[in-house]
Every structure is written in C-alpha cells, then in structure tokens.
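Down below is the structure, laid out as structure tokens.
Note that one protein chain of the assembly has been removed; the remaining protein chains are unaltered in position.
After this line comes chain A, so read on.
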Amino acid sequence: MKAPDFAYARPASLDEALALLAAHGEDAVPLAGGQSLVTTLNLRLSAPSVLVDLNAVPGLSGVTQEGDVVRIGAMTRHRDVGVAEIVRARLPLLAAAMPHIAHPAIRNRGTIGGSMALADPATEWPACCLALAATIVLRGPREERRVAAEDFFQGLYATALAPGEIVVAVEVPVPAPDAVWGFDELARRRGDYALAGLAATARRRGPGLTAVRLAFFGLADRPVLARRAAAALEAGDLKGAQVALADELDPPEDPGTRPETRLHLARVILGRVAGRMLEGGRHGA
C-alpha cells in the first residue's frame, strides 16, 4: 500500500517544531525514526496531514551524565543508546536490552524518544525505563515537564503525552553501587516482538534482594511494574512472586500465542532473571 498524501515539514529548532504542532493540532504528527509511523502510514492505519520531522532539530540526541542522572536525548538512535560509553558503564541494563530491539537497520534509525511516544507494550525501552525508574522529559508550547515512567505509560499506545508535546529526553538515575539488574525476553525469532520480556533492577541486601523493580513487557496493554511479585522476591519467595504474576499481568489475546503461554513464559523468565540477580551478578540474558 502507499501512504495517503501528507505535507512534510523539517523544522530547524524545537520551538519551530512545537509551533508547527500547535498550528496543525491533531492533524500533525512528529516524525522521529519513522520505524513505526511510516509503516502505519503505508498501511493507511493513520493519515496525518502534516509530518513534523524532528531529525533536523539540534540538541535532541546524545547521552550525557549530569550528576546522578544520565540524560538520553529523545532522538538518540536505539543503537547509539546501547553502545554509548556512559550507558555501558552506568546503565548496563539498557546496553543489554538494545540488541533485542528488532534488527540492525531498525536500531540504526529508530529512536528512544519515538519508542516512548509510541508506547508499544511489547518493546524493550519502556520496560527498561520502568525498571530504572526513569523520567520522561516532555516539551510543550509553554513548558517543559517531567513525568515518571510509572505515570507515563497509560495503556495500549497511550501515554501522558499531551497534544502538542514532544518527548525531548529520558532521564535515568544512576544506579547505586550495590545495584544489580537482569534482562530476558523470549521471542520466536531474533528481533521479533517479545512473547514475554522482563527488565529488572534491585539492590543486594545480604543473600537477598531489596528495592526490586520488575518491569514486564509483552504481557499487558502496557509495560507493567509487578509490585507484588517484587515484594515476594524481596521476601525470598520466588514461587510466590511467580504466582503473583497471574493478577499483575494481563497477557494479550494474540492469534499465535495463548495468554496462558505468555503468563507461563513470564514466570519462567522471572525465575531465570531472579536466579541470575540472586547469584549477585549484574547479568543480562
């Protein structure tokens, strides 16, 4: 299929981009990496009249550390997030998750901000942001505001992003020295959307874990922070944590995989990820 006709603007500043979005209202859509948006255009699932291309807007990409926070510009490509020196040193969870995002061509083009704004429930970055207690930085025509990842993802492709706002950055607190993390996902083929995925962080306490954050993806209409499972894990009760997932997750109806299978797989990867974290390692899949 071919996309319906649309106008295309390539603003050279953030203010100009915001002005265009304000002027065109809901008819305008920001274009970041285009890896999901262009597909929906070609399938005629969406038909905006104006695409506001953010690729020429300066200052939106790159990874910097400011005190205890790593700031990742919204237009930073998936691949560049994962290979950034600061990310590899401070946020190894993101570095471990990056190779699971689709395929190299998509990782070279797609952006972390686009991934946040789309909020596909089966993708890696939103869950990682939940696990890392990240903050999403939004700019609107009048103000900049910060929304915790826990409040940002509100449903299937639904976020706290207001009309006319653009995701400009993701801010991630640098984990404490005793932090551990875990990541695993199960996909039918390398690069596919996860049937079940888990991004997890915790701090070591004696032989166990505390401050456990378990962010599951592909298992509900949004990434899910499984609080009861985390509490059970902190109490050393892995089995209880796995049981608790039945109430915390709501796996989608999907023609290829039963919800029961996804829930089961979530429990399996929880067991695997928890095991690796308990072994004390900062280990990924």
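Please note the rule applied: contacts are C-beta pairs under 8 Å (C-beta built on N, C-alpha and C of every residue); 3 or more make two chains touch, one makes a residue touch a chain; residues count from 1.
One rule holds for everything that comes next: contacts and distances are computed from a predicted model.
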item	value
Among "GTP-binding protein", "Caffeine dehydrogenase subunit alpha", "Branched-chain amino acid ABC transporter permease" or "Phenylalanine--tRNA ligase beta subunit", UniProt-listed name of the chain not shown	"Caffeine dehydrogenase subunit alpha"
Option from A:Pro4, A:Gly25, A:Gly59 or A:Gly155 whose C-beta touches the chain left out	A:Pro4
Contact residue for the chain not shown (choose from A:Arg44, A:Arg88 or A:Arg205)	A:Arg44
Contact partner of the left-out chain, one of A:Asp53, A:Asp192 or A:Asp221	A:Asp192
Positions on chain A where the hidden chain makes contact	1-5, 43-44, 186, 188-193, 195, 255-258, 260-261, 264-265, 268
